[in-house]
Structures are given as structure tokens and as C-alpha cells.
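Of the protein chains in this complex, all but one are displayed in their positions.
Think of it as A, B and C in the order they're written, each chain with its own count starting at 1.
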Amino acid sequence: MIINHPLLGPRDSQEFTYLGDASLIERPDWQAADAVDQFYDYLYLRDNPAGLHRELWYHEQGDRSWLVVTRNTLTHDITSVELARDVAKAKGRST
Amino acid sequence: MSQINRIAGGLIDRQKTLEFQFDGKTYQGHPGDTLASALLANGVRLMGRSFKYHRPRGPLTAGSEEPNAIVALRAGARQEPNARATVAELYDGLTARSQNHIGRLSFDLLAVNDLLSPFFAAGFYYKTFMWPKAFWEKLYEPIIRRAAGLGSLSGQPDPDLYDKGFLHCDLLIIGAGPAGLAAALTAGRSGADVILADEDFVLGGRLNSETYRLDEATGADWARAAVAELASLPNVRLMARTTVLGAFDHGIYGALERVADHLPSPAAGTPRQILWRIYTKRSLLCAGAIERPIAFENNDRPGIMLGSALRSYANRWGAAVGQEVAIFTNNDEGHSTARDLLAKGLRIAAVIDSRADAPKSTAYEVLAGAVVTNTAGRLGLRSVTVGLPNGQSRRIDCQALGVSGGWNPNVHLTCHQRGRPSWDAGLAAFVPGANLPMGMSVAGAAMGQMSTTAALASGAAAAVACLADLGVSASLPKLPATEDSPLRLTPLFHVPGKGRAWLDQQNDVTVKDVKLAHQEGYISVEHLKRYTTLGMATDQGKTSNIGGLAVMAEMTGKSIPETGTTMFRPPYTPVSIAAFAGRASGVDFRPTRLTPSHHWAAEQGAVFVEVGMWLRAQWFPRAGETTWRQSVDREVLATRKSVGICDVTTLGKIDVQGTDAAEFLNRIYANAFGKLGVGKVRYGLMLREDGIAMDDGTTARLAEDHFVTTTTTANAVGVYRHLEFCRQCLWPDLDVQIISTTEAWAQYSIAGPNARKLLEKIVDPAFDISNAAFPYMGCGEITVCGGLRARLFRISFSGELAFELAVPTRYGDALMRRLVEDGREYDATVYGTEALGVMRIEKGHAAGNELNGTSTALNLGMGGMVSKKKDAIGSTLSEREGLNQPDALRLVGFRPVDPQHNFAAGSHLIGKDAEANAANDQGYLTSVAFSPSLGHSIGLGYLKNGAARTGEILRAVNPVQNAETLVEVVSAHFIDPEGERLRA
Amino acid sequence: MRYSGFQVLKQALSGHKGWGRAWRDPEPQSQYDIVIVGGGGHGLATAYYLARSFAKARVAVIEKGWIGGGNVGRNTTIIRSNYLLDGNEPFYEYSMKLWEGLEQDFNFNAMVSQRGVLNLCHTDAQRDAFRRRANGMRLNGVDAELLDAEGVRKMAPFLNFDSARFPIKGGLLQPRGGTVRHDAVAWGYARGADSRGVDIIQNCEVVGFRIENGICLGVETTRGYIAAAKVGVAVAGSSGAVMAKAGMRLPIESHVLQAFVSEGLKPIIPGVITYGAGHFYVSQSDKGGLVFGGDIDGYNSYAQRGNLPVVEDVCEGGMSLMPMIGRAKLLRMWGGIMDMSMDGSPIIDKTDIGGLYFNGGWCYGGFKATPASGMCFAHLLATDTPHPTATAYRFDRFRKGLMIDEKGMGAQPNLH
Partner (left out) sequence: MHSLAALTPLGGPLPKTEKIGTLTISEITNCALASVTLRRGKDQAFAVAAETLFATALPAPGVWQQAGVYGLIWMGPDQWFIEAPFASHEDIAQILKAGLGDSASVTEQTDGWVRFDVQGARVVDLLERLCPAPSRRMQTGAATRTLLEHMGCLVICRETAQHFSLLAPRSYAKSLAHALTAAARSIG
């Protein structure tokens, strides 16, 4: 596969390491009353769609960026690639 | 031996004669020959045996789709089983042997299977061999296994080299026939980066096998001129002998280049084959079409082949299959074959044309509306029986029969991403469907453009379109005037009859087998092929799948496309496993990482051990030591007595900087890091988000905003990735920067009561490393040996007074030598990983065997370290009930009740009087070593509720090695439990 | 008709006219007691054991395409029960025992061939872990042997002992492990279930579940609504997509695992051999092909095909372990979709929806589990209680922290 890195252009996916669903960015609040339930849901349950999937790839043999790749799990077509840091910031994740 | 069937013409070099051997007999051929063409020229039609019935077989085709002429090439370690004689280039000294027979090829004892064929119908083995139960493995299966298989491996390591390579292009053109050449000329002239790949060793495809002209030139000459022009263009890469084997995601293609298969052996240091990974923006499939046979009774005899193959052998290779040739056709191609062969001086016994309106000829006899109903000639065709339209039959003597059943566009690569082809009723064949791999277009016969004129035009037009997508403008070239006859065909897939008519010749699947599959309900294509093995042979059904489908369609009363479609998977043709491995085999399977003291250690005769990709010194044998234990015991005792030195560079080191570095580490580690003082080191336990221990190590604070954190050797890469994830994805606003410095620093542990004394000889006097100035868990940036920048950490894995000293890696070798030299007065001993392991077990430190991916902080006895006052990765889920059960496993120590007894890691713990079974399992031993300090074996292990069971006697059972030892539960800290040595 | 050697002889002499359909092709009825969604190995086995061992229930198996077209027909055919953890080992051993009597039981020769499964180790730590596993197997009454390097050499002298990057230190051998002809398993169960009255309905896709007040009443299919007192889903690979139709999220990701076969070769490799320092395992089929595989591609996929890096990785492993296979040619590669679960172990459990039961999460180990999975799922469907060997395979183990993590990789499916 080819991942079109937002900074570096098309790269062989072999340079990357895969993690999983991009929802892993949305780590719950540890102080929530139902924190254990939220963490269970966050860590273990997946939409696992047959279709568009937003997922995390790490450019391990490249610039060490984590990327959010939107890819169709039926065809492997990739429709967008973003820097995960930008996605995380846009979701309001901060200190 | 004369080449009795060598005829005039062809693209062979008659100036040179090559000698080769087949089944021990010597023959002659010429450069440009394949093994098959040379054997045919020598009058040899019998080249192999079929898989199941061991029927005598000769080539069916003249290409890579060959099912029958499968031989073993070369001998010794270079023996290659299952090679297709039809594409094996002849070289001087080539040796080949036929396969899959007992006794001579012409008298195969296993041909008895053919007589027994009524019992060996499709799927017969699913219905029998079940009784008595034990007989399957003892009797039936060994017999079946011995009979099965085709060729043999030599059993020796492959001596050749294989390379991998990576290419980038705008347009990859697959196939260099008329469409591919026209496309390449079009694209090449535009200046785009073009790769033109073809499996053949001569580019031109069917242009080299046909007799029509392109303008005034012969096909071969036109192709040669086109290739010459392409070779002159710097932006075009021509790749002959290169099979594009698969279409993978996003325009990546795999291709196998056979660099040296046409040579006796590769030149020294150069590869036999190269596996290319080709990154394309667009690709154009010009793979042509494959002629298909018609099934009829005994249609598998040597001498019966595709009409196009007869033409290829005659026109390209100057080889006749026999002097008298019959043709069986359902379309006009058969007549072209007859004309070509007549022109070569061969006799046409008859053209049997199944169409009532067959074209007439004055040059040869045409039997219109007739079919071949049977053949004769066990080891080679002698005659065919023709069923005439009037119901009568006629025997015709011939040594060759050319069969033309129509053409199947070569859609193979269009299916590699599970696209399905669609049915073209006009061609009675599948053509590429709508779901092509990304960026792929198809042209020429592969797209169903069956005339040469159409192929040239479609190739050129497709190239223009592909380049337009890329913003490159290309113009259509002037194309030559040439053959443009329509394909006139009346579909005929098999001739009805009672006998066996072969569809899949290699696997011996007949029309009857397909009918039986239908009768038993194995109707879907997937069931059909799995039940009958249709299309599963080395040719993957390139000449047989459609025939099988057609028979099934007939049985179900549905059309062929309603019955199913053909599907192909990579590779296009079989690829040697070694080619996919490339250079990564043997000792080069993975790179080797060497430590800074490696060269010194090698000089000392150290024994090395693989630790991940690292090679580390395991122990350092000395003269007189005959067992590893002697060396290791010495290293441990010497360290504990005075001082030992160990290269610990392999531990991961991560530089963590930034104003939020402390807060970052606080969230990464289960224990708190915020208040760690500058110049201090702290042990850290890192959890996964699921609350299981991920890694541990020490972190040193070099400055308010600068930490150096260490990981275990095994987890260095994973921890770094995890930290980047946390930094970029979870807390993107923290001011923290990380980078690995593992290799930048050579780091040595100096441990033992005299560690400080030794170090004081090395550390520059400006730095006070006394216990008061540099206490346990202290760290600092210092200089050594007269000004070299270094880092010193007072940490201990062994349990002794110990330091770790780091210097820039290039000085690591010299530092080791200096330490050894300066350490002589203290009997300083360099120790390896084995002694390191013994000492950490003696001290009760957890390592890889304990951090096994299922252990929590509680299991490790560090439950109290998990801070509840802050958020850290893993802290929330570590609270789950299943991870906090009262009888949770706890890491404890074990010693044998009888100090003379040994025990082994991996033993399970069973109550003293309980039966040894899974229900009574109390835990297991993770690490065991002989402690030279204590004089007996010691172990660490996980025991249910272990912390409360000190003093209990258990059995360490090791049934798989018939061993059992009584052990006592003790503290895991065998040495210096109070930690006095550390702080000395 | 019962299959036997006599029957084969008799039919051969009469032109094979007498063989009937291996299973019927019935129209779906409007209502069943139990509907199994998924005509793969596990679904068909479930139906077979329901019909054979449990109720007089009316059972249907509903299959989107053709039976046996999923992973039961795409795997590398290995059976073994060499697991480490108590949650797994008794279950897989139960499966092994069922394999050992399967062919006579369902009257179909599936070529169960117990020629041994040998896992190689290359480090001391691996050997310790093998010892722990082998002892765990022994404590569970399962055959296991620990071989040293010499023992391995005796069994497989063709392995790379002389120029190995990661030298072989020994191996864990399960002599009863082996291979089974995969398609025959699906067909054998189908034929056995069909002959006991189960309706096997092919080309019938479940498009939805009819759920009212938290109770599943039946399934909506491309061939109409089918009511069922109980619905059991056994569609591993597609579990995520199918259970989403019931509104459920699972602790599962779908991943592609590639498999490979070489051209047919005369016998050269005994049993199954697994490399411990690379991703490669291999056996030789009855037809002579080397059947081999390695790691999953590692990204979510429902595409049933993989990519070159893994092909190369697998062949690198193969060449470094057994360099004699270099000139054998890879004939065909394909992909299957795996239910990769969060701890690498399966789920056989009720769901929170009444009448809806789930069987999945088999990772790449589902084939060997087929008989026990079928039996245990049948047990659950018939009795509403878990089979004694499958009590740990619950949904709630993740919430409770009771993971069954053989490899210790944690909640990252592509690492199991």
C-alpha cells in the first residue's frame, strides 16, 4: 500500500507501523465517575467497519509522525491522510 | 542425433549449436530455442506424466501457461522442480529430467492408475479410506503422499543469490506484444517514465510467431525495430525475462526478473533472479490472450497442442511437431495454422472445422461440421478419429493435432484485487470487468481486441489516456497497416462422448469429473474447483478453467457467466520462494547489531548470544574452563567479590526534554516522577493502558527540563513508539521532545564492592564520586580519562555497589580496554549476559521472563507503586477485579529443599501432597539459575497469593522432562535483601 | 447414502451414476427453532452437533454465499492443542479429541493426519516459555515433548543448523498435532447436518436482525424474513460487520491473513514446523504442495487479499529456516479475514440481546477449533449454559480484567 504522507508525499506502507482505530486518540478522563467503563469501551470495543475506517499509522521508518489515515477496509482505497497531532488538537486534546 | 523435425526459418541462431540433455540423452538445439522447441525439433514429443493418472504428455502450449511439459531443470543443489519446458531457454549444457514416474518416462509403473481411473473419480478419497481408523495415517496416506507431488527438491540449500529491487515509473506496460509495443512507443516518445516488462526473452509477443506483415516488415522485424527505438529512449526501461506477477494495492506491482536462468549459473556475486517492487502511477495491461483447447476423448496425447503453439513452434522456432498435421478448430485461426504449416512444407492431413460454414480451401482438405471424437497413440499421437456431420467417422493419420477453441483474454492481473471479469458473448470469453486495480487500464487482446490492427490502436490510445490522467500529453503514433481479420468463432468447449475428455490436463480433471461434481451438488465454481481440483495445478487453470465452467453451465442449464467467473490470484506464474526472500536468508535473515565492546569481546574469545537483533557477549571463557557454568560462576563471584564490568549499551536510551518533560514522564510511568530531583535517578514501571506491565527502566534527571530514560533491550523500539503516540496523539500540547540516543553512548555497568575504586581511576578528579557526593540513585554529567564527556549513573541491577558509565560510542572500545587495564589491581572481571542474568535473579529483579505481557504491578510485587493520585497510562484499568483477585499470582523466590537438587524454569508449582494436574496448578517458575553465591539453584516464579506463603514447601513439577523438585517459597531477594551493598 | 470403500467400488463399476447430492438445496422455511448465521466450518459444525447431540430442534444454517467459502476453505489446515493458558488448553484438547473421531462420526474422509506439530525455539527465554507451556499441556493430560537441538535435527535434518541468524535451540513437539483437509471439514459437517434434517440455505445473506424489546425474533435475509427462537452468529472474519446490524460493538478487529502454497513436490517435510525467530510455518499437503504462512498483514481489512511486504517476510522466514525450499515455486497466495480479538482468544457467549448468541474472535486459530467450537456453541444454544471447556470465552472478561492472552500482547489485535 501507499500512504500519501501529508509532509512527505507517497510512501510505501512498509515504512509504517499500524496501531488501530483512530478513536484511540480519544482517551477518557481518568477522573470520570464511570472511568473504568469508559476506558473499557475506549480500549476494547471497536466499530470495525467494512468500509471507511479512520486509523492510526506511525511512520516508524520515516519522520516518526503518527498519522490518521482514512481507508476503506473493503478496497484499501485511502481517501485522506492527516497528522494525528493535528487531529488530536482539533479534538481539543491538550494538556 | 539430428534435429529431424527442424524446419526452415525462425528466430534461432543456427550458426551456433547447443548441446543439452533430457533424461540422460544428449540432443542439440540453437540459441533462441526453448527446451520444448529443441526437443520437438529433435522429434521428442513425450516430456512428462500427468499428476493423477500418469498419462504420457507433451507440450500443449508454447508459453508460460503450459500444463504438461513440466520437467526438472539442472541437477544437484540447483535442481529446479516443475519447470515449464516451454519457457526454459536453452543454454549449452542444460540438463533436464522428466518427472512423476516410476521407471522410465516411456514406461511408468504408476500408469496403472490410468487403468484404475474408474475408481479415482473426482473426490473419491473423501468417501473411503476411513476404515479401519488407524489405516489412514499408517497405510493409505503414505501411499497417496508418495504418489502425489510432481518434481522433487534437491534437499540442499539453494546456492544462488537473489536480489530485491524497487522501481518507480509513470506508466508500467505489462506485455510487449503489439499492444504493449504501440503503447510503449506512444508513452516513451512523450517523455514519461515508462517501464515495459515481458516474461519472454524476446520482446514482441505473437508478432514473433505469426507470418503477417506490418506494412512491409515481418512481425519480428517490426518488433525488433520498435524495441530498438525504445532502448534508445532514456526514459524507457525495457525489462525482458520479467514477469509481472501481481497487482497489489495502490499501483504497486511485483515483478520477477530472471537474470541468469538462461545461463549455466549466475556470474559470481550476481543474482539468479530479482524480485522488483514497481511503484506506478498508471499501469497498462497488454498481456494478450491465451488460446483455449477443446475437450474430446483422449485429447491429451503428446502431439496434440494448441494451434497457436503449432504456429509458434514452426514460425518462431523452426520446429515441427510432426510431418503430418491435422487441425481441429471452431474458428478461422485453425485455417491460419494450416496455411502457415503448409508454407513450412508440412503436410496438412485435414482441417476439422466444427462449423458447418467453415471456409473452404483448395490447399488442404476441410472437414466442415466435423469434430475430433478420439485419438490414438499411447506415447505420441498417431491418428485422430473424426466424427463427420453425416454420423460416420473417419480415421486420419497424423503426428500432430492443432486445436483452436478460441481465445481467452489474459485477465489474470485484473482479478488480483478481487475484481471480476465480465462475459463477452461475441468472443465467448471473459474480458476485464469494471473493478480494475487502481490505476490499471487494459489494451490489446487482453481487452478483447483480437486483431493486430486493433491491438496496436488500442495500445497506443490507452497509453495516451493513461498519460493524460497524469497531465502528460502524448500523441498517437502512425501505426503500420496489418492483419485485421475478425474473430469468427462458433463456441465449442467439448465434444460429447463416453470416454474421458480432459479439461485440466495436469491434474487429470475430465468432463466426467465436472459432471459428477454437478451430480453431487458441488456446483459453485469454488466447490467445483476444490472438489475436482480443476485449475489447481501449476498452470492455475489458464487453459482449463473456462472449459470446466462451460461444462458446468451446460449441466445447470445456465449461461457461463451465470454459472460463475474465473478468478485468479497472484502470482501470475509460479515464483521461486527464494526470490521473495531476496538477500534475507541464512545469516543475513536480519541485520546484526554489534555493541561498542564487540571487537574487544571477540578478541577475548567471548561466546555471543542473539538478543533481538543484537549480538551480546554471553560469557567470556578462560583457559581451563570446560563448561559455560564454570565461566559464569567465576564472573558472578568475581563481581560480587571485587568488581565486574558489563556492556549494557543495548538497553534503550531515550532523551526526554522540554518544559513539560517531567509531567510527561509522570503520565507515562505508573509511579510518580514530578518530584525527581536534578541529579537523581528513579526506577520506573510503565504500564500498558490495560494495566499490564509494559516495560521498566530507570530515568535520570540531568536538568530541570532534561531526562534520560532507559528501556529494556527487547522493548526499546516499542516503548519509543508508545512515547511518540502519547506525545502526538494524547497530549499534543505538552512541551516535550524525545529522541533515541541508544547508539550514541557506549554504556558499561561497573559493579562490585570495588566499583568506586576502579572508577576513581577513570573519572577526572574534578568529580567527586564518593558515597556522600554521589549516592545511590545519583547521576551526573562528568568527564573521564582527561576530559572526555561522559554520564555517570549510580544504579544497580546486580545488587552490588554499581555505576553505569556512558561515553560517546566511538570511545567505547577504548574505555573497555582502559577499565580492564585499570581494573587489574582489583581482579576486575568482564561479565556477559549470563552472569548478568544470574545476578539479577539473585537480587530478585524482574526481567523479560517476568515482564511477560500478562503481569501486573501487583503480580510483580509493585502494586504499591501505582499512584492513585495522578493519571497515568494503565492506572485506571489496572483496578479491574480480575487483576486484583485475592489469590493473584505474586512474584516470589524459590529454593530447593535439598540444595543438591536443581529445577527448571517453566516448571509448574503444585501443592506438596496434591496430584499434579491443571486443577491443582499454583503457578510457575519464570527464571531459574544456579547461584554461585549461595551454592544452590534459585528461582523466581509466580505463585498464587505467593506473598503470604513464605516458607511453604511446594513441588516444582516438570513432567515434560520427568523431573520434580521440592522447593521452598522464599523472598525473591536472595542477596542483600536490605540493600546495604547498593548504598555502600 | 453412506460412503465406504465398497460404495466407491460399486459406483465405479456402474459409471458413478448412483451418487446423490452431498447435501440438499432447500428453500428457507419461515420459521426455525434455531438459525445459525454463517455456513462456514463453525456454523456447519454447530448445526451438525445440534442435530446429532442435542435437540429435536428444527435448525437452519444461513450462508451469504456458498458454504465453506470463508476461512474454513482458506486456512493452512493445521490442528493442534498446544496452548499455554487454562482458559484455552482444555477447549483445544477437546477439539483435538473430536478431530480424532471425526471422519467415522460424520462419514467423510477429511484426511486427519496427525504427523506432529513442531514449534522451534531460538533463545533460552523461549525454551523456558516452551517448558512452561509443555508442562501446562501435560498437566492438562495433553501430549507434549520438549526437544533439544539434536532432537530437532533428527526430526528435520534439512533445517538450517549451520548458518542460521537465530540458531535452533530446541522445540516443542505435539505428536498428535497435524493437518486436516480443510474443505472436507465443511463438506463433511454439511453432509452430516443435512442428513440429520438441518436446512443448509446458501446464497441467503442476513441483512438485519429483528429485535424487539431487547429480544431477537429472527433474521431479515435477502430471501425474506426467517423467524427463530434463537439465532447463533458464527461468521468469524465478518463478525464486526454482522453484529453491527444488531447494534453491537465487539472487542474484535477484522484483519487479513495471507496463506501460500507451492507447486506439488514429492514428500520432503514431515508434519508441521513453525519458526520461532521469524513469521513462518509450513506443512506439506497430501497433494505435495508446501502449505505455508506467517503473520497477518496487520491492518484492518475485509478485502481477502494482502500485500507484498508480508509475502516477502514469510518467504524470508522460510528461506532462513529451511534454505532447501529456495527453488520450490510459490504457486498461489490468498487471504482470509480473521476476527482478531483483543486478547487473542475467542468468544462463545450469549449477547445482551435475548435469543442472540455469538461465536467469533477466533483470530487465525479458528480451523483447529472447528469441532469444539461447533459442539460448545451447540451446547450453549441448546442448554443456555456454556460447555465446561468454554466457560472462559465470555464477552465480559475484558471488562472484568480476565483476559486470556496467550502471547501477552494486550489489547492490540494485530499483535496476537
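Please note the rule applied: contacts are C-beta pairs under 8 Å (C-beta built on N, C-alpha and C of every residue); 3 or more make two chains touch, one makes a residue touch a chain.
Note that the structure is predicted; figures quoted are calculated from it, not measured.
Enquirer: List the shown chains that the missing chain touches in the full complex.
Expert: So, taking every chain into account, the missing one touches A, B.
Enquirer: Who touches the missing chain here, B:Asn100, B:Thr243, B:Thr280 or B:Thr595?
Expert: From the options B:Asn100, B:Thr243, B:Thr280 or B:Thr595, the contact with the absent chain belongs to B:Thr595.
Enquirer: Would you mind spotting which of B:Lys498, B:Arg789 or B:Lys912 touches the chain that isn't drawn?
Expert: Going through B:Lys498, B:Arg789 or B:Lys912 one by one, B:Arg789 is the residue touching the chain not shown.
Enquirer: Check the options B:Gln417, B:Ser749, B:Thr809 or B:Thr829 and report the residue that touches the missing chain.
Expert: Only one of B:Gln417, B:Ser749, B:Thr809 or B:Thr829 touches the chain omitted from view, namely B:Thr809.
Enquirer: Identify the residues of chain B touching the omitted chain, counting contacts across the whole complex.
Expert: 161, 163-168, 267-271, 274, 277, 279, 583-584, 588, 590-596, 598-599, 614, 655, 657-660, 705-706, 733-735, 737, 739-746, 783-789, 807-815, 818
Enquirer: Provide the residue numbers of chain A that touch the chain removed from this figure.
Expert: Where chain A meets the chain not shown: residues 7-9, 11-12, 14-15, 60-65, 83, 85.
Methods note: only the chains that are shown with their structure count from here on.
Enquirer: Can you compute the centre-to-centre distance for chain A and chain C, using the mean CA position of each chain? Integer Å is fine.
Expert: 30
Enquirer: Between chain B and chain C, tell me the centre distance in angstrom, where each centre is the average of that chain's C-alpha atoms.
Expert: It comes to 23 Å between the two C-alpha centres.
Enquirer: Could you tell me which residues belong to chain C and also touch two or more other chains?
Expert: Expected reply: 303, 307, 399, 411.
Enquirer: Touching at least two other chains at once: which residues of chain A meet that condition?
Expert: 1, 12, 19, 40, 43, 75-76
Enquirer: Mind pulling up the chain B residues that touch chain A in the complex?
Expert: Residues 248-252, 277, 279, 417, 438, 660, 663, 689-690, 717, 721, 724-725, 728-734, 871, 875-877, 879-880 of chain B touch chain A in their complex.
Enquirer: Over in the complex, which chain A residues touch chain B? Could you list them?
Expert: 1-2, 10, 12, 17, 19, 24-25, 27-28, 30-31, 35-36, 39-40, 43, 56, 58, 60, 64-66, 75-78, 83-85, 87-89, 93-95
Enquirer: Name, in rising order, each residue of chain C that touches chain B in their complex.
Expert: 3-5, 7-9, 11-13, 15-16, 19-23, 25, 65-66, 68-69, 73, 86, 89-90, 101, 103-104, 107-115, 122-123, 125, 127-141, 144-146, 158, 160, 163-167, 181, 183-184, 187-188, 202, 262-268, 277-278, 284, 286-288, 303-305, 307-308, 311-312, 314-320, 323-334, 397, 399-403, 405, 407-411
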